[in-house]
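Shown below is the structure under consideration.
Of the protein chains in this complex, one is absent; all others appear in place.
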Amino acid sequence: MDARVTGGMDLNWPEPGVCDAVPYGVFNEREVYDREMERIYQGPTWNFLGLAVEVPNAGDYKSTFIGDIPVVMTRDDDGNIYAWENRCAHRGALVIRDSCGSSDGSHTCVYHQWSFNNKGDLIGVPFRRGLGGNGGMPDDFDMKENPVRKIRTEDYKGAVFGTFDWDMEDVDSYLGGDSVVNGHVKRIFNRPVKVLGHARQYIDSNWKFYAENTKDPYHASLLHLFHMTFGLYRSSQTGGVRLSNDWNSVLFSESGTDDEKAMEEIDDAHLRTFQSDYSLEDMSLLAGRAGEWNDNTTLVILSIMPSLVIQQIQNTLAVRQILPKSESEFELVWTFFGYEDDDEELTNIRLKQINLIGPAGMISMEDGESSVICQQAISRSRNARNVLQMGGRTPEDQDHLVTESTIRGFWKKYRELMAY
Amino acid sequence: MDAKTDPSAISHLPDLAWPPAGVSDSVPFGVFTDQATYDLEQERVFRPTWNYLALEAEIPNAGDYKSTFLGDTPVVVTRDTEGEIHAWVNRCAHRGAMVCRENQGNNADGTYTCVYHQWAFDAKGDLIGVPFRRGLGGKGGYPKDFDMKEHGLQKVRVENYHGLIFGTFNEDLVDVEGFLGGEGDVSYHMKRILNRPLKVLGHTRQFVDSNWKIYAENTKDPYHASLLHLFHMTFGLYRSSQVGGVSLGDEWHSVLFASAGEEDESTKKENKENASRTYQEGYTLADMSLLAGRKEYDDGVTLVILSIMPSLVVQQIQNTLAVRQILPKGVDQFELVWTYFGYDDDDAEMDAIREKQVNLIGPAGLISMEDGEACELVQNAIIRDRDARSCIQMSGHDFKDEPHLVTEGPVRSFWNRYRLLMDF
Partner (left out) sequence: MSYESLLEVTDLINEYVACIDDDDLERWPDFFTEQCIYRVIPRENADAGLPVAVMYCDSRGMLQDRIVALRNANIYAPHFYRHLVSNTRIVGESGDEIKAQTNYAVFQTLLDGETKVYNVGKYEDTIVRVDGKLRFKEKLCIFDTYRIQTLMVTPI
């Protein structure tokens, strides 16, 4: 039977509407993965494709993925960005073979040189009328009927999204319209950005373990021990979580010293030995620039399902694209950026803070690792369930960070989309 | 949960071309290549049986632990502060992360803390600590009805059998002695080798691109020895290991044993003729010290291969003592973990003898390194022969104890039990 119909239906799901636990089989079965590619990634979702500044000029292109499907985004002479599946309409070869580049506006498959314009329409077919009267395409061959598969796109304040669902609401509503979540997207994308560079991680884990991680504010002080180790009391314990459309979320925290009692509670919570004998030799690592956004917010983690994380941590700005590669592998592509009008000092601050965040980030390198050790542990735990009860049993906005509320929101929406 | 009552444990039931029920002298090759069969084995062959996990000597002190696998499920064996041995699935009860990350070590305080959110468990696997359980500053935390007792690690039943620690997910299973078949040659030979305290000499690991059952067959097959393994032939060392026999324990465990003692000329001649590859004349060992052993058991038995299904081989070959743990890693991969040991009271010369004889047996063993290779030869050959069958008829169609080594009887016994367990 077709996995897209049956995959994962027989898992040990809790009652409909209950989202404080999920069976581990959802993380390691091919049938579930195939169903996700069908119902989530090619379903009613907006997937992050890239930053608009990655294709600044007409003819520029970037190849990427929606789920595990190769796609291309290009900018046309009309100034708009288009996207299409990176599969030649002829015999299925990749049309674009490099990760980014510039073109004259035509994209030619190397195999038989079918050629497509920026919008994905077929504009050239060699030997269409044959050679010396022999061969060629039939008379009724219609170029208009053979474009590459097109993807609807929207450039939302400099972040480009794509969807296979042409009936989708627009990105603004998808992010929650006037919601706090969307407010944080607009706060970060408030003016033109510039790309500072990329980093890529390949992680032997199901993509949803990472999705859970990006919606989980309370692991921060438990898994990530950088601040504790160097006796840097982090102020990130005052903040909250907000949801939009159930599964998009923002975790945010504000500067301002925590009160003594709260710090004691955090210390008490630590079962691993609390280290405070160390101090940083070079404090310049933490010397950021305060007040960049004229507010006290120092940490924003936006988790926009299914494929995007947008972050501001101190002065580090980045988008992280989650690319599933199989039921037990995903790639995480980081694009670090600043604003076009950044001065040199601010650029250097952002570059230096990548030491804290990213594949080698001293604060948070553990996130990839936590996903791996989950994948390794659940190999035979198909019907066992995890526990997602921190901060209650329902998805809801909360004014603190000791919660798994946002993870519950993710699973609520996930079950709806997957029809589990 | 028992897979037989839980059809959801696998998504597709395999339909292989098995011979009629009760016939175990051939098996369809698909049993070595079929993913659904592999998944079902974890539920029906590994989890409900006794699986070797560790030597007691690997975790001698309070707080010691070793991480390993039961089938392909990660488990940890621990010794608590009172000296009791426990085992549990290495999967945090919270969000599923590995709790123990090291191969082995000592947790003096007896606490195992998951790195992800620092849930802490004791050596028994009970939950003893949950950060932010009551929230922070009155916010967040767990619901009032959250009960720590309900969120322990999944426990594995353990038994220490003469210094070998076994584990099972089956609470109703007989004890290890009963599992081995009770009084009999298998149990006798286990206790013969495990007759006094052991000391660990070291580990080696092999990763073999083959289904684990091809190796299981190999360990139950005494008659490939003189045909596949040509070390003795090549160096003109007539092996005495052809005098021996096979015995079964609870039908599917087996012991192959052979005694020292000169073979007569006619047997020698037959061996020579049966070895169809060119028989090499003219080589001799330049250094005979490799074979200089010491007689340490009064019975004169020089070779014992105990195949304890589904996960363990215990061997004595000359003075080499080892357990081999079979860890399936996928339908066409397994890992073989060798733990070499001697006895606590061995003298230095005996240590040296055992260390030297690892040259003969093990991943680089001159006598038997071919076993891993033979498994891959089979796996590579059968890739598209799902419904073709092997031929397992040496010395008949049934299985029984036999006073010779020219037999595949123990292999048939394995398949007979395998089909019963798998409900094939």
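In order of appearance the chains are A and B, and numbering begins at 1 in each one.
Here is the rule we use: a residue touches a chain if its C-beta (ideal position, glycine included) is under 8 Å from a C-beta of that chain, and two chains touch if they have at least 3 such contacts.
Note that the coordinates shown come from a computational prediction; the quantities given were computed from them, not determined experimentally.
The absent chain, not drawn in this view, touches the displayed chains A, B throughout the complex. In the complete complex, the hidden chain is touched by one of A:Met143, A:Leu351 or A:Leu417, namely A:Leu351. Summary of contacts with the chain left out: across A:Met228, A:Val309 or A:Ile322, the touching residue is A:Met228. When you scan A:Leu285, A:Leu346 or A:Leu417 for touch with the missing chain, the hit is A:Leu285. One of A:Asp121, A:Glu292 or A:Glu331 touches the chain omitted from the figure, and that residue is A:Glu331.
For chain B, the list of residues touching the undisplayed chain reads 101-103, 115, 205, 207. Within the complete assembly, residues 99, 195-204, 223-226, 228-230, 275, 278, 280-282, 284-285, 331, 336, 347, 351-352, 354-355, 358-360, 362, 365-366, 368-370, 372 of chain A touch the chain that is not shown.
By definition in this document, only the chains that are shown with their structure count from here on.
Residues of chain B that touch chain A in their complex: 1, 6, 8-9, 11, 42, 47, 71-74, 89-99, 101, 111, 113, 115-118, 120, 129, 131-132, 135-137, 139-143, 146, 151, 154. Taken in their complex, chain A has these residues touching chain B: 6, 10-12, 24, 27, 29, 31, 209, 212, 218-219, 222-223, 237, 259, 261-262, 265-266, 269-272, 366, 370, 373-374, 376-384, 386-393, 398-403.
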